[in-house]
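For this depiction, one protein chain was excluded, whereas all remaining protein chains were kept in their positions.
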Amino acid sequence: MSNEQPVFDPKNMPFRRLGNSGLRVPVFSLGGWLTLGGTVVGDPVKEIIKIAWENGINMFDTAEVYAQGKSELEMGRVIRELNLPRHELVITTKLFWGQGKSPNAGGLSRKHIIEGTQASLKRMGLDYVDVIFAHRPDVTVPMEEIVRAFNYVIEKGWAFYWATSEWSAQQLEEAHHIASKLNLIAPIAEQCQHHMFHRERPEKEYLPLYSKYGMGTTTWSSLASGLLTGKYNNGIPENSRFAQHSDFFKNTVAELQKPEGQEKIKKVRELTKLAEELGTSTAALALAWVARNPNTSTVILGATSPEQVVENLKAIEVLPKLTAEVLERIEGILQNKPEAPNLFGRPALDTFGRPAY
Amino acid sequence: MSNEQPVFDPKNMPFRRLGNSGLRVPVFSLGGWLTLGGTVVGDPVKEIIKIAWENGINMFDTAEVYAQGKSELEMGRVIRELNLPRHELVITTKLFWGQGKSPNAGGLSRKHIIEGTQASLKRMGLDYVDVIFAHRPDVTVPMEEIVRAFNYVIEKGWAFYWATSEWSAQQLEEAHHIASKLNLIAPIAEQCQHHMFHRERPEKEYLPLYSKYGMGTTTWSSLASGLLTGKYNNGIPENSRFAQHSDFFKNTVAELQKPEGQEKIKKVRELTKLAEELGTSTAALALAWVARNPNTSTVILGATSPEQVVENLKAIEVLPKLTAEVLERIEGILQNKPEAPNLFGRPALDTFGRPAY
Amino acid sequence: MSNEQPVFDPKNMPFRRLGNSGLRVPVFSLGGWLTLGGTVVGDPVKEIIKIAWENGINMFDTAEVYAQGKSELEMGRVIRELNLPRHELVITTKLFWGQGKSPNAGGLSRKHIIEGTQASLKRMGLDYVDVIFAHRPDVTVPMEEIVRAFNYVIEKGWAFYWATSEWSAQQLEEAHHIASKLNLIAPIAEQCQHHMFHRERPEKEYLPLYSKYGMGTTTWSSLASGLLTGKYNNGIPENSRFAQHSDFFKNTVAELQKPEGQEKIKKVRELTKLAEELGTSTAALALAWVARNPNTSTVILGATSPEQVVENLKAIEVLPKLTAEVLERIEGILQNKPEAPNLFGRPALDTFGRPAY
Partner (left out) sequence: MSNEQPVFDPKNMPFRRLGNSGLRVPVFSLGGWLTLGGTVVGDPVKEIIKIAWENGINMFDTAEVYAQGKSELEMGRVIRELNLPRHELVITTKLFWGQGKSPNAGGLSRKHIIEGTQASLKRMGLDYVDVIFAHRPDVTVPMEEIVRAFNYVIEKGWAFYWATSEWSAQQLEEAHHIASKLNLIAPIAEQCQHHMFHRERPEKEYLPLYSKYGMGTTTWSSLASGLLTGKYNNGIPENSRFAQHSDFFKNTVAELQKPEGQEKIKKVRELTKLAEELGTSTAALALAWVARNPNTSTVILGATSPEQVVENLKAIEVLPKLTAEVLERIEGILQNKPEAPNLFGRPALDTFGRPAY
């Protein structure tokens, strides 16, 4: 391995600010969930990360819980071996479940936030991550303790920013409340599930937070665990993720058999037709659709092979094709657009009027 | 009319603090919605308020929008005519919809909160109310403006406390955020819909607010617009509220015809059986069930006649009958208990452990 | 005059929030500068305000200095005589120059802000105005004194909001600084000169304030003292404002004779052609152009006759005609678009990227 560091080239990858922060993230980033360090280990991890880097992805997301720490270990190893320059990377990890059965092994206590961050950095072989996420809310810990602990992690230099994952609007509001009151650093983003069949939270519940705090999102499962690739359009193939992780996806699979599930598959078939019409794949259309949302900062991609990374990045070319008319057609297929906030009959503002959020 | 003021006697009415405030409210209070000043005017209003007062109800709730201001006019007139002592009363009103077409005639702008409060007090002939409610959230006004304006109303002496109605947990959290940050007075209670078929918001969404801020509720529609009296157990009678206000309740009625509606009526029939078993009415059981919730401060009753007030107050006697076993049976009938907050696998706390919220 | 109050009807007037406040203002409002109480007195003032009200204008702007207080006197008198309902009106006035030669007769000292507000209210015969403006910045008074004094005026109930006029971005930033630090009420809007030949301040200098504080503008001189009506396209007519107020407009007139002035008139001639093409007047085009700016809350119109009000309100119909293409053509004529903020080579964000302001 040469000492020469490869120089990052964003290629045609669009970059965005991560929420209202100064950090730039690629519109598509790479995540380790279920794959890197889990079903994929060793050289293939390196090939996947290398191809991502070469295609403009410089953000890599993992979590202490992914593959019981092996995701952090593998991703850290590969980044070192590829000699990628640290300041050109955006590396993120997430804390919550920890490891082991001890009552203090996880959650968002000050103890676990500090011990967990240190353990994650050690596994990755890094001095710091760019963003540390609270992987879930923890209603058994006072919000003040949580915000103080993440602030501590940042002041220690172990992370530049902190963020949340799957918190409710009320919990995020409280985090901002505490941060503002105590002059502490507030979270900048939310790692939320967002795909064509999961819209209420990212598209409605979070609305006041986008406008007030400039919150950004780093979305996960934007292909609905594969459903939006179209590969289940004609049943569940044997080598699919649903078949392989049948335990994990048991409920998901079961629900696909129900009338609501069948309804979804019908919609995916229509999306597949639309994708063909646009000269792209169902997956690329679904990914671009999430990326196109103005509050999305980055769509986290999963991948089990380098080819899949390249395949999914075709979504970049779909972005400009998502015209108002095409978006309208997608809504026509989905029929699940979240309601606008209730104004309770307040006089509507004109086309240039700006609501408070 | 004698100059002698009638002396309030709480009788067997239980009193509670209104949220975490020092104000005591009767567990059952009287509201003017749709009735007082609307379908009921003149002497009957006086008879209803008189019987309520004589039965331990000293809290009367109205709103600027009820009967376009006539509810405030009528209730104010009657209280004066009955010569009820102001300091023994708890009088509340609510602002939001205002009157007229002007874009500034309603909402929660500083302008409408101040002008609207003054107009309400003038209609009621009062110097102050005990609690002024924001009748709905107004997402087109910055929360700081709203909290500052209600604080102003209190500092002016026009109200002792302020509260909200039908705000989301996120909105309430923000109101507390602003109040705390600016050292202003925070809202003390929420006037929310709460009945056996409407539980998610009061029993789940608001959970963090009860424990953190001691929020109380003043519930409305606790009989589900009459559905929980059992009077629709065998169809919609001609003289019922649903028939009379068919426009207003159009949707409600329509929904009763649907399978979900029929399912509800089936449950009410079972509740009726349980009520008979407990020696009370379906309505009294349903009211007591809401009143028994530890976060309920007061259940607001509607009434079109003095008899109805007396009838509904039988719920007081039902309160001690709502044992753990009976509550369990009610859950068995309703099958709609909101899920507990997701702990995401965090080790359960012991039986005395209090979650952070 | 009947006791019956006329009911406000917004007609086709679009309404907007005044900056980030809850107050709604009509996109076109009426101001008293140079006319009402000045060159126009008595019944004509009433006719002008009446026609404005009947055409959806419920906001009236004046200042203590306009016609040495006579503008406030006249406008107050007329509003009373027309019996217009106070809560459906938005009345604004402005303090700075005061009256008389005493060193304390004007400026933004606590003394003049409080004494001046009281004097204005007395002249207008009102208990309060909706918005009180600092008519200019006063660099001889500490900002803390200014912000505290306007906060006092609001807490006294003499105004619902305060705002500024012709302040620099630095001064506005400082006002927000002080308000935020001392938990006082911040200004919500800027009354700034904004027309096709005066763009730097409203379109560039204020940019960070629009996004950070939601500042709105109430624009004055949007017809460039008449230049943008096209009436000087062929010289200065005898009965024009420039001729009548030759002292006041001496400089303006002199500048029109210079090469730069002649250049402007040439551009107005081109705008006149464009207006004809759009089936409207040059004035209506110029007014709509300012109104169309997303940061404009209201364009303040001057008027010397009822006909002029009606004439200028034709701008409402022009608003939807200002398509991207038409705006492009206007820029092509004006050639004075302010430069975008300097990013100093920072990587441009993609089309969905949001800069910090």
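The first chain written gets the first letter, and so on, giving A, B and C; residue counts start at 1 in each chain.
Going forward, a contact is a pair of C-beta atoms (placed from the backbone, for glycine too) under 8 Å apart; a residue touches a chain by one contact, two chains touch by 3 or more.
Since we're looking at a predicted model, the values are computed, not measured.
Peer 1: For the unseen chain, which displayed partners does it touch in the full complex?
Peer 2: Missing chain, whole complex, touching shown chains: A, C.
Peer 1: Hey, which of C:39, C:83, C:180 or C:257 is the one touching the hidden chain?
Peer 2: C:180
Peer 1: Could you tell which one of C:136, C:267 or C:292 touches the chain left off the display?
Peer 2: C:136
Peer 1: Which of these, A:51, A:90, A:256 or A:313, touches the one chain of the complex that we don't see?
Peer 2: Final answer for the missing-chain contact: A:90.
Peer 1: Among A:12, A:183, A:239 or A:323, which residue is in contact with the omitted chain in the full complex?
Peer 2: Here the residue in touch with the unshown chain is A:183.
Peer 1: Mind listing the chain A residues that contact the chain we can't see here?
Peer 2: Contacting residues on chain A, toward the hidden partner: 7-10, 15, 17, 20-24, 58, 85-88, 90, 130, 155, 157, 160-161, 183, 185, 214.
Peer 1: Touching residues of chain C against the unshown chain: what are they?
Peer 2: 96-97, 103, 106-107, 136-143, 168-174, 176-177, 180-181, 205, 208-209, 341-347, 349, 355-357
Note that in this section only the chains that are shown with their structure count from here on.
Peer 1: Find the chain most remote from chain A, comparing centres computed as mean CA coordinates.
Peer 2: For chain A, the chain whose C-alpha mean is farthest off is C.
Peer 1: Quick check on chain B against chain C: do more than half of the interface residue numbers occur in both copies, making it same, or fewer, making it different?
Peer 2: different
Peer 1: From the mean C-alpha coordinate of chain A to that of chain B, what's the distance rounded to whole Å?
Peer 2: Roughly 41 Å, centre to centre.
Peer 1: Could you give the separation in Å between the centres of chain B and chain C, each centre being the mean of its C-alpha atoms?
Peer 2: Centre-to-centre distance between chain B and chain C: 45 Å.
Peer 1: Find every residue in chain C that makes contact with two or more other chains and list them.
Peer 2: 10, 15, 17, 20, 24, 214
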